[in-house]
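Here's the structure, in structure tokens; my notes come after.
Omission of a single protein chain aside, the complex is shown with its protein chains in their original locations.
Right, chain A next:
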Amino acid sequence: MTALLYAANIGKRYGLRPVLHGVSLDVSRGEFVAILGANGAGKTTLLRILATLTRPNSGALTIGGIDALAHPDRARACIGLVSHQSLIYPDLTARENLEFYGRMYGAANWRLEMRDSSAQSAISNLPIRNLSSRIEEALRRVNLWQRRDDPARTFSRGMIQRLAIARAILHDPPLLLLDEPFTGLDQASAANLSALLRDAALGDRAVVMTTHELSRSLDGVTRALVLQGGRIVREVHDGITAQSLTALMSHA
């Protein structure tokens, strides 16, 4: 199967300080990959590179068959990002936020160069012909339709994260990137978010999540990678539980 996301020998330095050392990663459709590691391991930097928000100093990155370093604007159409920061404008309503992002994505109509025909079909649907119905569908999915006309600043932290998921999946991206999405959530909100993410990951979407909170975020994960000192030091395919990964990380 062709990998939807293919990263090879990704290296990143901030000044003279190396953060990532030749990280390689490939993720196929239907996979839910968790990248685990302590604070400062390089998780967020790696995810920002995968999201094309930060350029690596070395390596190659292909998303949906598109060279994401040469044509990041095209590759971005394949990406949805949920971060611990919501990327939501607090003074706009939930619907206005999604309308804005929908317009930014809905205008995408790239000449595709993708080798992965299934990814191509997903992205060909991107021009959002009926933005209103897309927004309604996304807001109902995260259970915020009743609050659609309320400013986002009136939302709780859990509701904001649900709105962030609606924003991330609005353009139906084949690749969903999650950067510590459970940060700052209470137990109930985290469980709710976990169910939503599992739902969003269903089907043939590929999901990559960074986290250090093993206890609340491993539902649906099919592969776990342990990042330490900017290197992937362990890869686990089977028996992914919080206990086993905690033990693995402590020995890494």
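Basically, contacts are C-beta pairs under 8 Å (C-beta built on N, C-alpha and C of every residue); 3 or more make two chains touch, one makes a residue touch a chain; residues count from 1.
Note that contacts and distances are computed from a predicted model.
Of "Multisubunit sodium/proton antiporter, MrpC subunit", "Heme exporter protein B", "Cysteine desulfurase (TRNA sulfurtransferase), PLP-dependent" or "Membrane protein", only "Heme exporter protein B" is the UniProt protein name of the chain excluded from the display. Touch with the chain that is not drawn comes from one residue among A:22, A:40, A:90 or A:184, which is A:90. Across the entire complex, the residue among A:38, A:104 or A:195 in touch with the chain not shown is A:104. The chain that is not drawn here is touched, among residues A:25, A:77, A:169 or A:226, by A:77.
Residues of chain A that touch the chain left out of view are 51-55, 73-74, 76-77, 79, 81, 83, 85-92, 96, 100-101, 103-105, 107-110, 151, 167.
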